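Taking it in order: structure first as structure tokens, then the write-up.
Of the protein chains in this complex, one is absent; all others appear in place.
Think of it as A, B and C in the order they're written, each chain with its own count starting at 1.
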Amino acid sequence: MPTVEVYAHETLGKDLHALTFASPIDLRANHCQPGQFLHIRVSRSFDFLLRRPLSLCDADVEHNRLTVVYRVSGEGTRRLAARKPGDLIDVLGPLGQGFPIHDMDRRALLIGGGVGVPPLLELAKQLRASGKSVQTVVGFQTAGQLMLIEELAVYGEVAVMTDDGSAGERGRVTAALTAELCADADRYYACGPSVMLRAVQEEMSGKGVPGYLSLEERMGCGIGICVGCVHPVLRGGKLANAKTCRDGPVFDAQEVVFP
Amino acid sequence: MPTVEVYAHETLGKDLHALTFASPIDLRANHCQPGQFLHIRVSRSFDFLLRRPLSLCDADVEHNRLTVVYRVSGEGTRRLAARKPGDLIDVLGPLGQGFPIHDMDRRALLIGGGVGVPPLLELAKQLRASGKSVQTVVGFQTAGQLMLIEELAVYGEVAVMTDDGSAGERGRVTAALTAELCADADRYYACGPSVMLRAVQEEMSGKGVPGYLSLEERMGCGIGICVGCVHPVLRGGKLANAKTCRDGPVFDAQEVVFP
Amino acid sequence: MNGSQGDVDLSVSLLSLHLKNPVMPASGCFSFGKEAASFYDLNVLGAIVVKATTLEERLGNPTPRVAETAAGMLNAIGLQNPGVQRVMAEELPGLRRYPSVPVIVNVAGTAVEDYVAVVKALSTSPDVSAIELNISCPNVKCGGIQFGSDPRLAAAMVRAVKTVATRPVIVKLSPNVTDIVEMAVACEEAGADALTLINTVIGMKIDLEQRRPLLANGSGGLSGPAIKPIAIRMVYEVSRYVNIPVIGVGGIMTGADAIEFLLAGATAVQVGTANFVDPLACPRIIDETREWCVQHGVRSIRELIGVSWRANGR
Partner (left out) sequence: MNGSQGDVDLSVSLLSLHLKNPVMPASGCFSFGKEAASFYDLNVLGAIVVKATTLEERLGNPTPRVAETAAGMLNAIGLQNPGVQRVMAEELPGLRRYPSVPVIVNVAGTAVEDYVAVVKALSTSPDVSAIELNISCPNVKCGGIQFGSDPRLAAAMVRAVKTVATRPVIVKLSPNVTDIVEMAVACEEAGADALTLINTVIGMKIDLEQRRPLLANGSGGLSGPAIKPIAIRMVYEVSRYVNIPVIGVGGIMTGADAIEFLLAGATAVQVGTANFVDPLACPRIIDETREWCVQHGVRSIRELIGVSWRANGR
């Protein structure tokens, strides 16, 4: 499988890392979409048999490098955190359907929670590159978990929410989705935990803004062959189980059903 | 478990390595016997759940270091071969009963085959240190597998046999056990594959020379708790299954029964 | 690869089917082939086994459906599939692109009548080379597992299906039984043309933080290298006892693993979980199998089948 070299591995905060590696595909020849993910083996050992999905956070087309930003949340990501520049890692991707960018849009609202924030960075970059204005709202449990705020601020205003009020405003991201903010937006793009996405979906559909949700499910294969990662969607009036790895992770918010 | 630092890792030949590491026990305070073994985890991964037994080949009391010499013969030893100076490895031991040195002996005959040769080096050293003369016969399949010949030659004459005649004399080690050579010997010490040990036992008992055999069995634990590594012995006229890890690996040749 | 590999004959006969090599993806671990086809040319495969097909569409179980374990994984997919009519109309025709690759359709259901109806439907399809009866899915209530654990029920099922099948019928057995040989013999006597062993082993993982089973379904099926010794033992026991071919599956990650199954008595092998870890697992395993034969002077892979027990006599 595609084995690529680690270029840089930075610590962004407690248990938070940015891993940059040679892209398994030629970025000049192949466009990669924000919201797509990389599927990474954290070790050759059978102790970590399955790959870990991590969102594309930055694509450096010039140097043909990709960056993922991840939080150490279990043994697998802990193992990944030990990789050093020059090490080889086994990476599949970018995989899946990312966030579509619509030509006619002028203003995009980006909404991220926790480890759902990283894909918003490449998204903001590509949105700006196609001339749209970007407004971002991100939420975290607590100040210690903040990430990528300055990087996102390069592309537009960033509002920060924390559950405990230790940074930005106290409250959930939905509290920041004021009528004012949303009236302006042609479209929203959200990535974060299920509870957040569900709340965002409700809030924004109430406000009549169309958008996209990037869903998170446990994956077996990441390439659409195990049917492990499904999420219910309404298609043609019928309930279906879509594969988040191949039909998603990004879905039109209208079709996503939260069970 | 005792984790010790690798001091040196040399390549002695194709797939043949000498690994030197800090002794898990203080060698000045604790005597270690030639023929004892170290029980080494080749990796933390569950892919290699069991430890690998490797014979003590050299004990450097002054620097408190131990050396094992091993051949890469499977995935576990291949993994071990990747360890570099400064790495930490998990080593238990030295374990088991080694070769006893008898005060009244004057001449010892050492007989080794293949990866049974390494323990003879520390044995030759200790025998010489206690004033005995040492004569060694070693056998290998072919010239490419020779090991430790010069090192052994420091302590006495070394006769080399190869199955294909590509080095030393052609033939099995038993062919070198001439009446002349054996007439001199007070005792023999043998380590090697089962077929060799069985032939040596027969040959030497015929010649009336007492001796020791170091046996090789697959081990579960190496510390006497799984009863996986047994070998039949005759004790008090009764057949018993002795643990090669704890009662051995070195046994009085008289009591060893080859099934 | 080197030139001398052309000398190794990897082909095996399985029932009326000629397989150019003994390696095929396992059911449920390859979907219907479309996705894998973006990674390699499926023509290299010995055969293809597609996902379990039921009479009606099934949405399967809620998520999480998969969990990682030591050297393995648990799944509780719950037989999600579009139903036999759509499988025949939408999925199977795409595999015509690989005419040298037999297509085996895995069939599941709740009652004997379901199985019979699905097999009847499939028997009209030009795209089906053989049927694999999945009487061993541990992940759905009434999902066939009762047929997989009672020899009389299994035999009745096989007999019923054989009356309508126009293709060879392979029965896939569950390892979650006291006596695998008894199950195998019951199926053989009822007319099974071949056996596949093993399906997944029932297992569970508890989420320590949530303090409840990690899979939404509670338990799931264990697969991957962890179960290889269980599968090898069952293939060994069954293949030396029955007179129909056995397809081995469980934990195959490398060519050496495939060889181990052949030595144990399998005529062909299926690769499941490995496809998730490495999308190129099947072609790699085929190459490694060939390479092993070259290195061991094996001219035809058929020489290896069952050697581990043939040497000892039966």
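Points to keep in mind about this one:
The rule is simple: a residue touches a chain if its C-beta (ideal position, glycine included) is under 8 Å from a C-beta of that chain, and two chains touch if they have at least 3 such contacts.
Note that this is a predicted model, so its numbers are computed, not measured.
Here one chain is not drawn; of C:Ala156, C:Met204 or C:Leu280, the residue touching it is C:Met204. Within the whole complex, the absent chain has one touching residue among B:Pro100, B:Gly171, B:Pro193 or B:Gly228, and that is B:Gly228.
Residue-wise, the contact with the chain that is not shown comes from B:Asp47, picked out of B:Asp47, B:Glu151 or B:Glu203. Residues 69-72, 74, 149, 176-179, 201-206, 208, 211-213, 218-219, 222, 224-230, 232-233, 236-237, 251, 256, 259-260, 263-264, 292, 304, 307-308, 311-312 of chain C touch the missing chain (whole complex, contact as defined above). One chain is missing from the display, and on chain B it is touched by residues 1, 41, 46-51, 76, 92, 217-232, 239-241, 246, 259. The set of chain A residues touching the chain not shown comprises 46-47.
Just so it is clear, only the chains that are shown with their structure count from here on.
Taken together, the touching pairs cover every possible pairing of the chains. Work out the mean CA point of chain A and of chain C, and you get 36 Å between them.
In terms of their C-alpha centroids, the spacing between chain B and chain C amounts to 46 Å.
Residue positions of chain A touching 2 or more other chains, listed in rising order: 46-47.
Residue numbers of chain C whose C-beta contacts span two or more other chains: 70-71.
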